[in-house]
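Only one protein chain is missing from this complex, and each of the others stays in its spot.
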């Protein structure tokens, strides 16, 4: 998200808006990327994001191949660079990469000719998630600029948070971060997003609330005492939502821990756009593939 | 199988009969479901059924995406309903679901708009198996009504048995169940199928014998003493087959334990239609997909 200009972001969102309708047709398929090869290479398990990308590629008629590191002999004793160079030798047009190391997609993009699409790298970034979040908010609000966006939860370990902060700030939103002190990284202030440790303060007057997933492994690391206590202090409930604006939007990147970071009545309530996010995810990824591979290339 | 009428079953079998020929063409593909998205979501491992569904979908030109719970982060801390709602937001036309909980596909069908196809749920039902079994028998015998059908083995833990009993009884066949007392559930009589504990009694005058797979885990549960003893008492051998009709058909849902529930000379013998079942499975699943997705929808 750092390297994209405001104009580029708007182009991606406009393109996604226009491609969204394809997924509602009886024949959900256009021939745009026929004969293109898209490799989905996931070092970390992911069904949601991989499925979204695969469906996006297929609706544009691209051929897809899916690799996962867990079943992959390709990576035995092989550097990521060698793996990527090997894949590249098979002439894919794009490699969608999820990797547990921050910066892996960036490094590869400089070494191989195929388009590299970051599907999440370590705790660094998840740019297509930030883009689909913006697409969803813009669709409902008509704008991003000037909106008050609260991002709540485990800011420290969330690549979604990191990409959302950069993206929403860049588009002129006012971002506020909230979470337990153990989950707010030091130095986050440099990102022009103020921090609070109080849910109500974050929620107050919010146009948009992005609730982050709690990873239960963090409890073992003593970052929060129990799910029950996390829910009480930082879970978004109908009660804690009271101070938000009347037309607030609730987003969550999924999968949700119902009753922990988000109460069921909020997840399924009238402000929730969580399933719209998923639907827009397909359109947004179609836009990324289209813009990278669909031109005169 | 409970909810289908006799006429609906006949429509499915007739459709499958007419689609079967596609798989024998040099170009095994028709454009009927072009631009449809079929998601195969398997919480339990299955190669046979998943492969059959995938090939069926591809021969109808549908796009397919395959998820398995074992490699899926989608299901971490997420309810089945949330997982399904997420998938649905990506606008699939059908979700083929295998799940270890009885009733999961039924529940989902009431909650999501996409067609839900039950590819086996717990010990409850495996309707496409029952339909392909009926297709295979009808193809060879010309009818289902009035046939004597013996279902042999672990009736208690078999979703195949449960679906076959309902289906064959509904179509007018006379079903008899056989197996060790530890594997015959109480109350099965309500299903209008008499029970015997003697293989010869079940086999006598049978037009059709459906041999169920023994799951070796059951031995740990002390449901049978050893494979050897199971084979002696309940395995279908050339000898135990002696009382059946001259034109008896032998079915098995696979994978077979040769020498346990079925002797090799029976599995490979002249009465076996086990590989026809597999071939018909593709045609039957093409019919299901065609009838659900191929119309004016």
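Each chain gets a letter, A and B, in the order it is written, and its residues are counted from 1.
Here, a contact is a pair of C-beta atoms (placed from the backbone, for glycine too) under 8 Å apart; a residue touches a chain by one contact, two chains touch by 3 or more.
On a predicted model such as this, the values are computed, not experimentally measured, just so you know.
Asker: Touching the left-out chain: which of A:90, A:221 or A:242?
Answerer: A:90
Asker: Of the residues listed, B:59, B:85, B:157 or B:170, which one is in contact with the missing chain?
Answerer: Only one of B:59, B:85, B:157 or B:170 touches the chain omitted from view, namely B:59.
Asker: Touching the hidden chain in the complete assembly: which of B:17, B:201 or B:276 does that?
Answerer: For the chain that is not drawn, the touching residue is B:276.
Asker: Going by the touch rule given at the top, which residues of subunit A touch the chain that is not shown?
Answerer: 34-37, 39, 63, 65, 67, 71-79, 82-83, 85-93, 297
Asker: Tell me, which residues in subunit B touch the chain that this view leaves out?
Answerer: 23-29, 44-48, 51-52, 54-55, 58-59, 68, 70-71, 216, 254-258, 275-276, 278-279, 281-282
In this text, only the chains that are shown with their structure count from here on.
Asker: Could you tell me the distance, in whole angstrom, between the mean C-alpha positions of subunit A and subunit B?
Answerer: Once rounded, the distance between the two centres reads 40 Å.
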